[in-house]
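The complex appears here without one of its protein chains, the remainder shown in place.
Let's turn to subunit A:
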């Protein structure tokens, strides 16, 4: 039984822009689903069609087996947390949280006990009589959370709720949201373009681009087995290194400048010789040769950046820009360095379609 089911939903805006192109998804009860993608890819649009703030132009939405896409937003049993909080400026914190319950005819006593409980959970008890303008950003964010919580809806929707907070508070609230969601076990859809948020919060991750789903999976799956070049380069900072190559034999590829790479063992004999492929490897999976190790590839050294915990070393392999993420900071004055890696960390993509090749 799905808590939320999107069946090939479509959204074309009145100006003709097709923002969502046939997205289908099924979300399990209690799941924390994160929609991630570059700006303008349609994340907010999807969330807003689920909320009913935008009308679908195709497809259906079911919440707990009931079709909701023709209902009013308030009749869908969902609650949404907005990026800029969207608190009612003329109401106290208490009234902000109580408003949705009051309109649903909940009794005064019940409202009181729910709001008090939520306030306690969110450490807002001392602020119940304040107006939103007298709260800090983090407190406003908590009120917005509280307003969603007290309704005990079937579904929480979050549209980049943390992006207005400073980095430290964002990390704190991220953890808080995760804990809260674990405790309440309310199915949630969370939109963000921040990868760290996406990776840390998600039970399952949906990567979107230009209104289409690129990949659905746990953060680990999406990171380690990206379905295509877009996903591979979108997740992970710095982005995955990509090289053009040609398969020259059953277990070997050749780069533009003639250097050769061994195909990973499980890929041997799976790619027919003569085929052009894109090879990807993450910066942290590349290492420099140490005491006489035989280099697998030659690296032309460029600039380096010190990150504190690690070092980014930029340069070129086979004439293509490439970055290494090295665990120690060392000065590298050589023009050429040898690079090693484990073949299992290589990703192969089809040159034309950009799709991952080892997928059966």
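Here is the rule we use: contacts are C-beta pairs under 8 Å (C-beta built on N, C-alpha and C of every residue); 3 or more make two chains touch, one makes a residue touch a chain; residues count from 1.
Following the convention adopted for this analysis, contacts and distances are computed from a predicted model.
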**OP:** Name the absent chain as its UniProt record does, using one of the following: "Nitrogenase protein alpha chain", "Succinate dehydrogenase/fumarate reductase iron-sulfur subunit", "sn-glycerol-3-phosphate transport system permease protein UgpA" or "S-adenosyl methyltransferase".
**Re:** "sn-glycerol-3-phosphate transport system permease protein UgpA"
Subject >> Identified contact with the non-displayed chain, of A:86, A:106 or A:340 >> reply: A:86
Original post:
Which of these, A:17, A:75 or A:220, touches the one chain of the complex that we don't see?
Top reply: A:75
Original post:
Of the listed residues A:20, A:35, A:51 or A:145, which contacts the missing chain in the full complex?
Top reply: A:51
Original post:
Among the options A:39, A:103, A:309 or A:331, which residue touches the chain absent from this view?
Top reply: A:103
Subject >> Interface residues of subunit A (partner: the chain not displayed) >> reply: 51-53, 72-75, 78-80, 82-90, 99-100, 103, 131, 133, 147
